[in-house]
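Complex shown without one protein chain; remaining protein chains in place.
Here is subunit A:
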Amino acid sequence: MIRTAFLRTARQAIRSAPRYHAPIARPVARSSLFQSKQVAPATYFQAVRSYSAHAGLSKDEVEGRIMDLLKNFDKVQDASKLNAQSHFHNDLGLDSLDTVEVVMAIEEEFSIEIPDKEADAIHSVNQAVEYILAQPDAH
């Protein structure tokens, strides 16, 4: 899926690229169908590259997104206690049902599905971040 998305964005980028880039970009468009690794000079393709780079999730970003999500969760009683180490139950006052909802929201945020067994083991921001970072298809 990532590969097709990459090809699509690559093709779009090439189509929308200014005229004078065309002679360089076009041959790449054709060959990229078969060799997605081959990329034209970096300056033209920076946008495309960042889409296809699957190692793109940094710890800070994951942490930030999870914290934002918790900030917006109406059951969090004491938002001042919210930090990267927060425990859902001990610090944020969430019970097990709320935790299920938080984990589901995290699923949605990173477009993955967390199996029950692993979802039951996530009790803190830290654990959630670690889990997401260990998922290759989280984005």
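Descriptive notes on the structure:
Going forward, contacts are C-beta pairs under 8 Å (C-beta built on N, C-alpha and C of every residue); 3 or more make two chains touch, one makes a residue touch a chain; residues count from 1.
As a convention for this text, contacts and distances are computed from a predicted model.
Chosen from "Armadillo repeat-containing protein 8", "GH15899", "60S ribosomal protein" or "Complex 1 LYR protein domain-containing protein", the protein name that UniProt gives for the omitted chain reads "Complex 1 LYR protein domain-containing protein".
Considering the whole complex, the residue from A:Ala5, A:Ala79 or A:Met104 that touches the absent chain is A:Met104. Panel shows subunit A; residues 89, 95-97, 100-101, 104, 108, 116, 119-120, 123 of it touch the chain omitted from the view.
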